[in-house]
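The complex is shown incomplete by one protein chain, all other protein chains being positioned as in the whole.
Entry: chain A
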Amino acid sequence: PVTPTLISVLFPAMAGSSKTPLYEASTQFKNWRYSSQNLAKVRSTLNAAAVAVIRNTFEADEPGSSSAVSFLTPDEELLLVRLYVSKIPQLCGFFRFPEEVEATAVSYLKRFYLKNTVMDWHPKNVMLTALFLATKTTNNPISLEAYTNNIPKTSPSDVLDLEFLVAQSLGFEFAVWHSHRALWGIWLDLQTVPNVPPERAASQSEVYDAALRHVRASRLSDAELIFTPSQIALASLSIASPALAAEWAETKLTPDSTNMTMLQGTLASIRVLIEAASQPVDVEAVRGVDLRLKLCKNPEKVVGSKAYLAKKAEEDRKAEEKRKRKGDAEKALADGDPFGDELAGRLVDYEDDDDDD
């Protein structure tokens, strides 16, 4: 079913118009939009597949060892990711990065763990890499030295090694639409509401700040993977000041239409998510998860372990084979006849006297 858009409601004549709404042309809409059930399903399937693979690796190493290992559940993975997502604003505050960098890095981290599992890649370095990548893609770059020198116990290779992996997991889709910008837009547009006293914007700045806090809280949840940034922003404003939010919404959608009711329903769901995300993280639980992670990590990714070395040896062998094949091809070329010996024999007949010159 085609979701009815505003344009098809307000201008039925244009309902069949071929113009794509700008947001729906973005990769965020096309590839990173889920329903909450889908999200759960994705995470569980990812987790199951990862557990199977790691179990095999354990078995290959040492048959029978895998039964002793207790792997992480999807919820525990989510918990760990959420902890590291909450560390990003702290880092950004330290580096004085703009809000856009923070929001982008959070998005990157969340999306990364929709394609990869915590047991393969520990969130600590992925978070640093995602932040570094975000500074670059939002045009607020910082040199790698300046970055790693200011983060204790981090070397440049920690960040660089994962950079391509992160970019690949994102599908190289780096542009993200954020809700804090939408919130700013709502706040500006509130000044155009008819019969608005002009000093309201100046006097009610605490409302704006509160709403911004809620937007930041929403980043810790899955809201951006389910809802659009404008909806999240409106929901945040509705927590801070329901009256203002309603006033603005009424100028955009007709008050008693189905659209309005649907919007209210959506806003309610977002509010629930934001409330949940505003609860502080249970540090003890996370610590427990981290400990178990040490045991169930994928041995292939642990530098120095048997599986890691085996994997590396395998890769080296493959590379060597490829090089040999290439070398053979080059040798054949150098020997003169790349097509093999079948065409050996002169291609130019020097004895031919038929030419006039």
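Everything below uses one rule, namely that a residue touches a chain if its C-beta (ideal position, glycine included) is under 8 Å from a C-beta of that chain, and two chains touch if they have at least 3 such contacts; residues count from 1.
Methods note: contacts and distances are computed from a predicted model.
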**Complete:** Choosing from "Phospholipid-transporting ATPase", "glutathione transferase", "RNA polymerase II transcription factor B subunit 3" or "AP-4 complex subunit epsilon", the absent chain's UniProt record names it "RNA polymerase II transcription factor B subunit 3"
**Request:** Taking the full complex into account, find the residue in A:N38, A:S65 or A:S157 that is in contact with the omitted chain.
**Result:** A:N38
**Prompt:** Looking at A:L131, A:L253 or A:I274, which residue reaches the missing chain?
**Reply:** A:L253
**Request:** Sort through A:G185, A:P242 or A:G327 and give me the one touching the missing partner chain.
**Result:** A:G185
**Prompt:** Which parts of chain A are in contact with the chain that was left out?
**Reply:** 1, 3-7, 9-10, 17-25, 29-31, 33-35, 37-38, 41-42, 45-46, 49, 177-178, 181-186, 188-189, 191-192, 198, 201-202, 205, 226-231, 233-234, 252-253, 259, 262-263, 266, 269
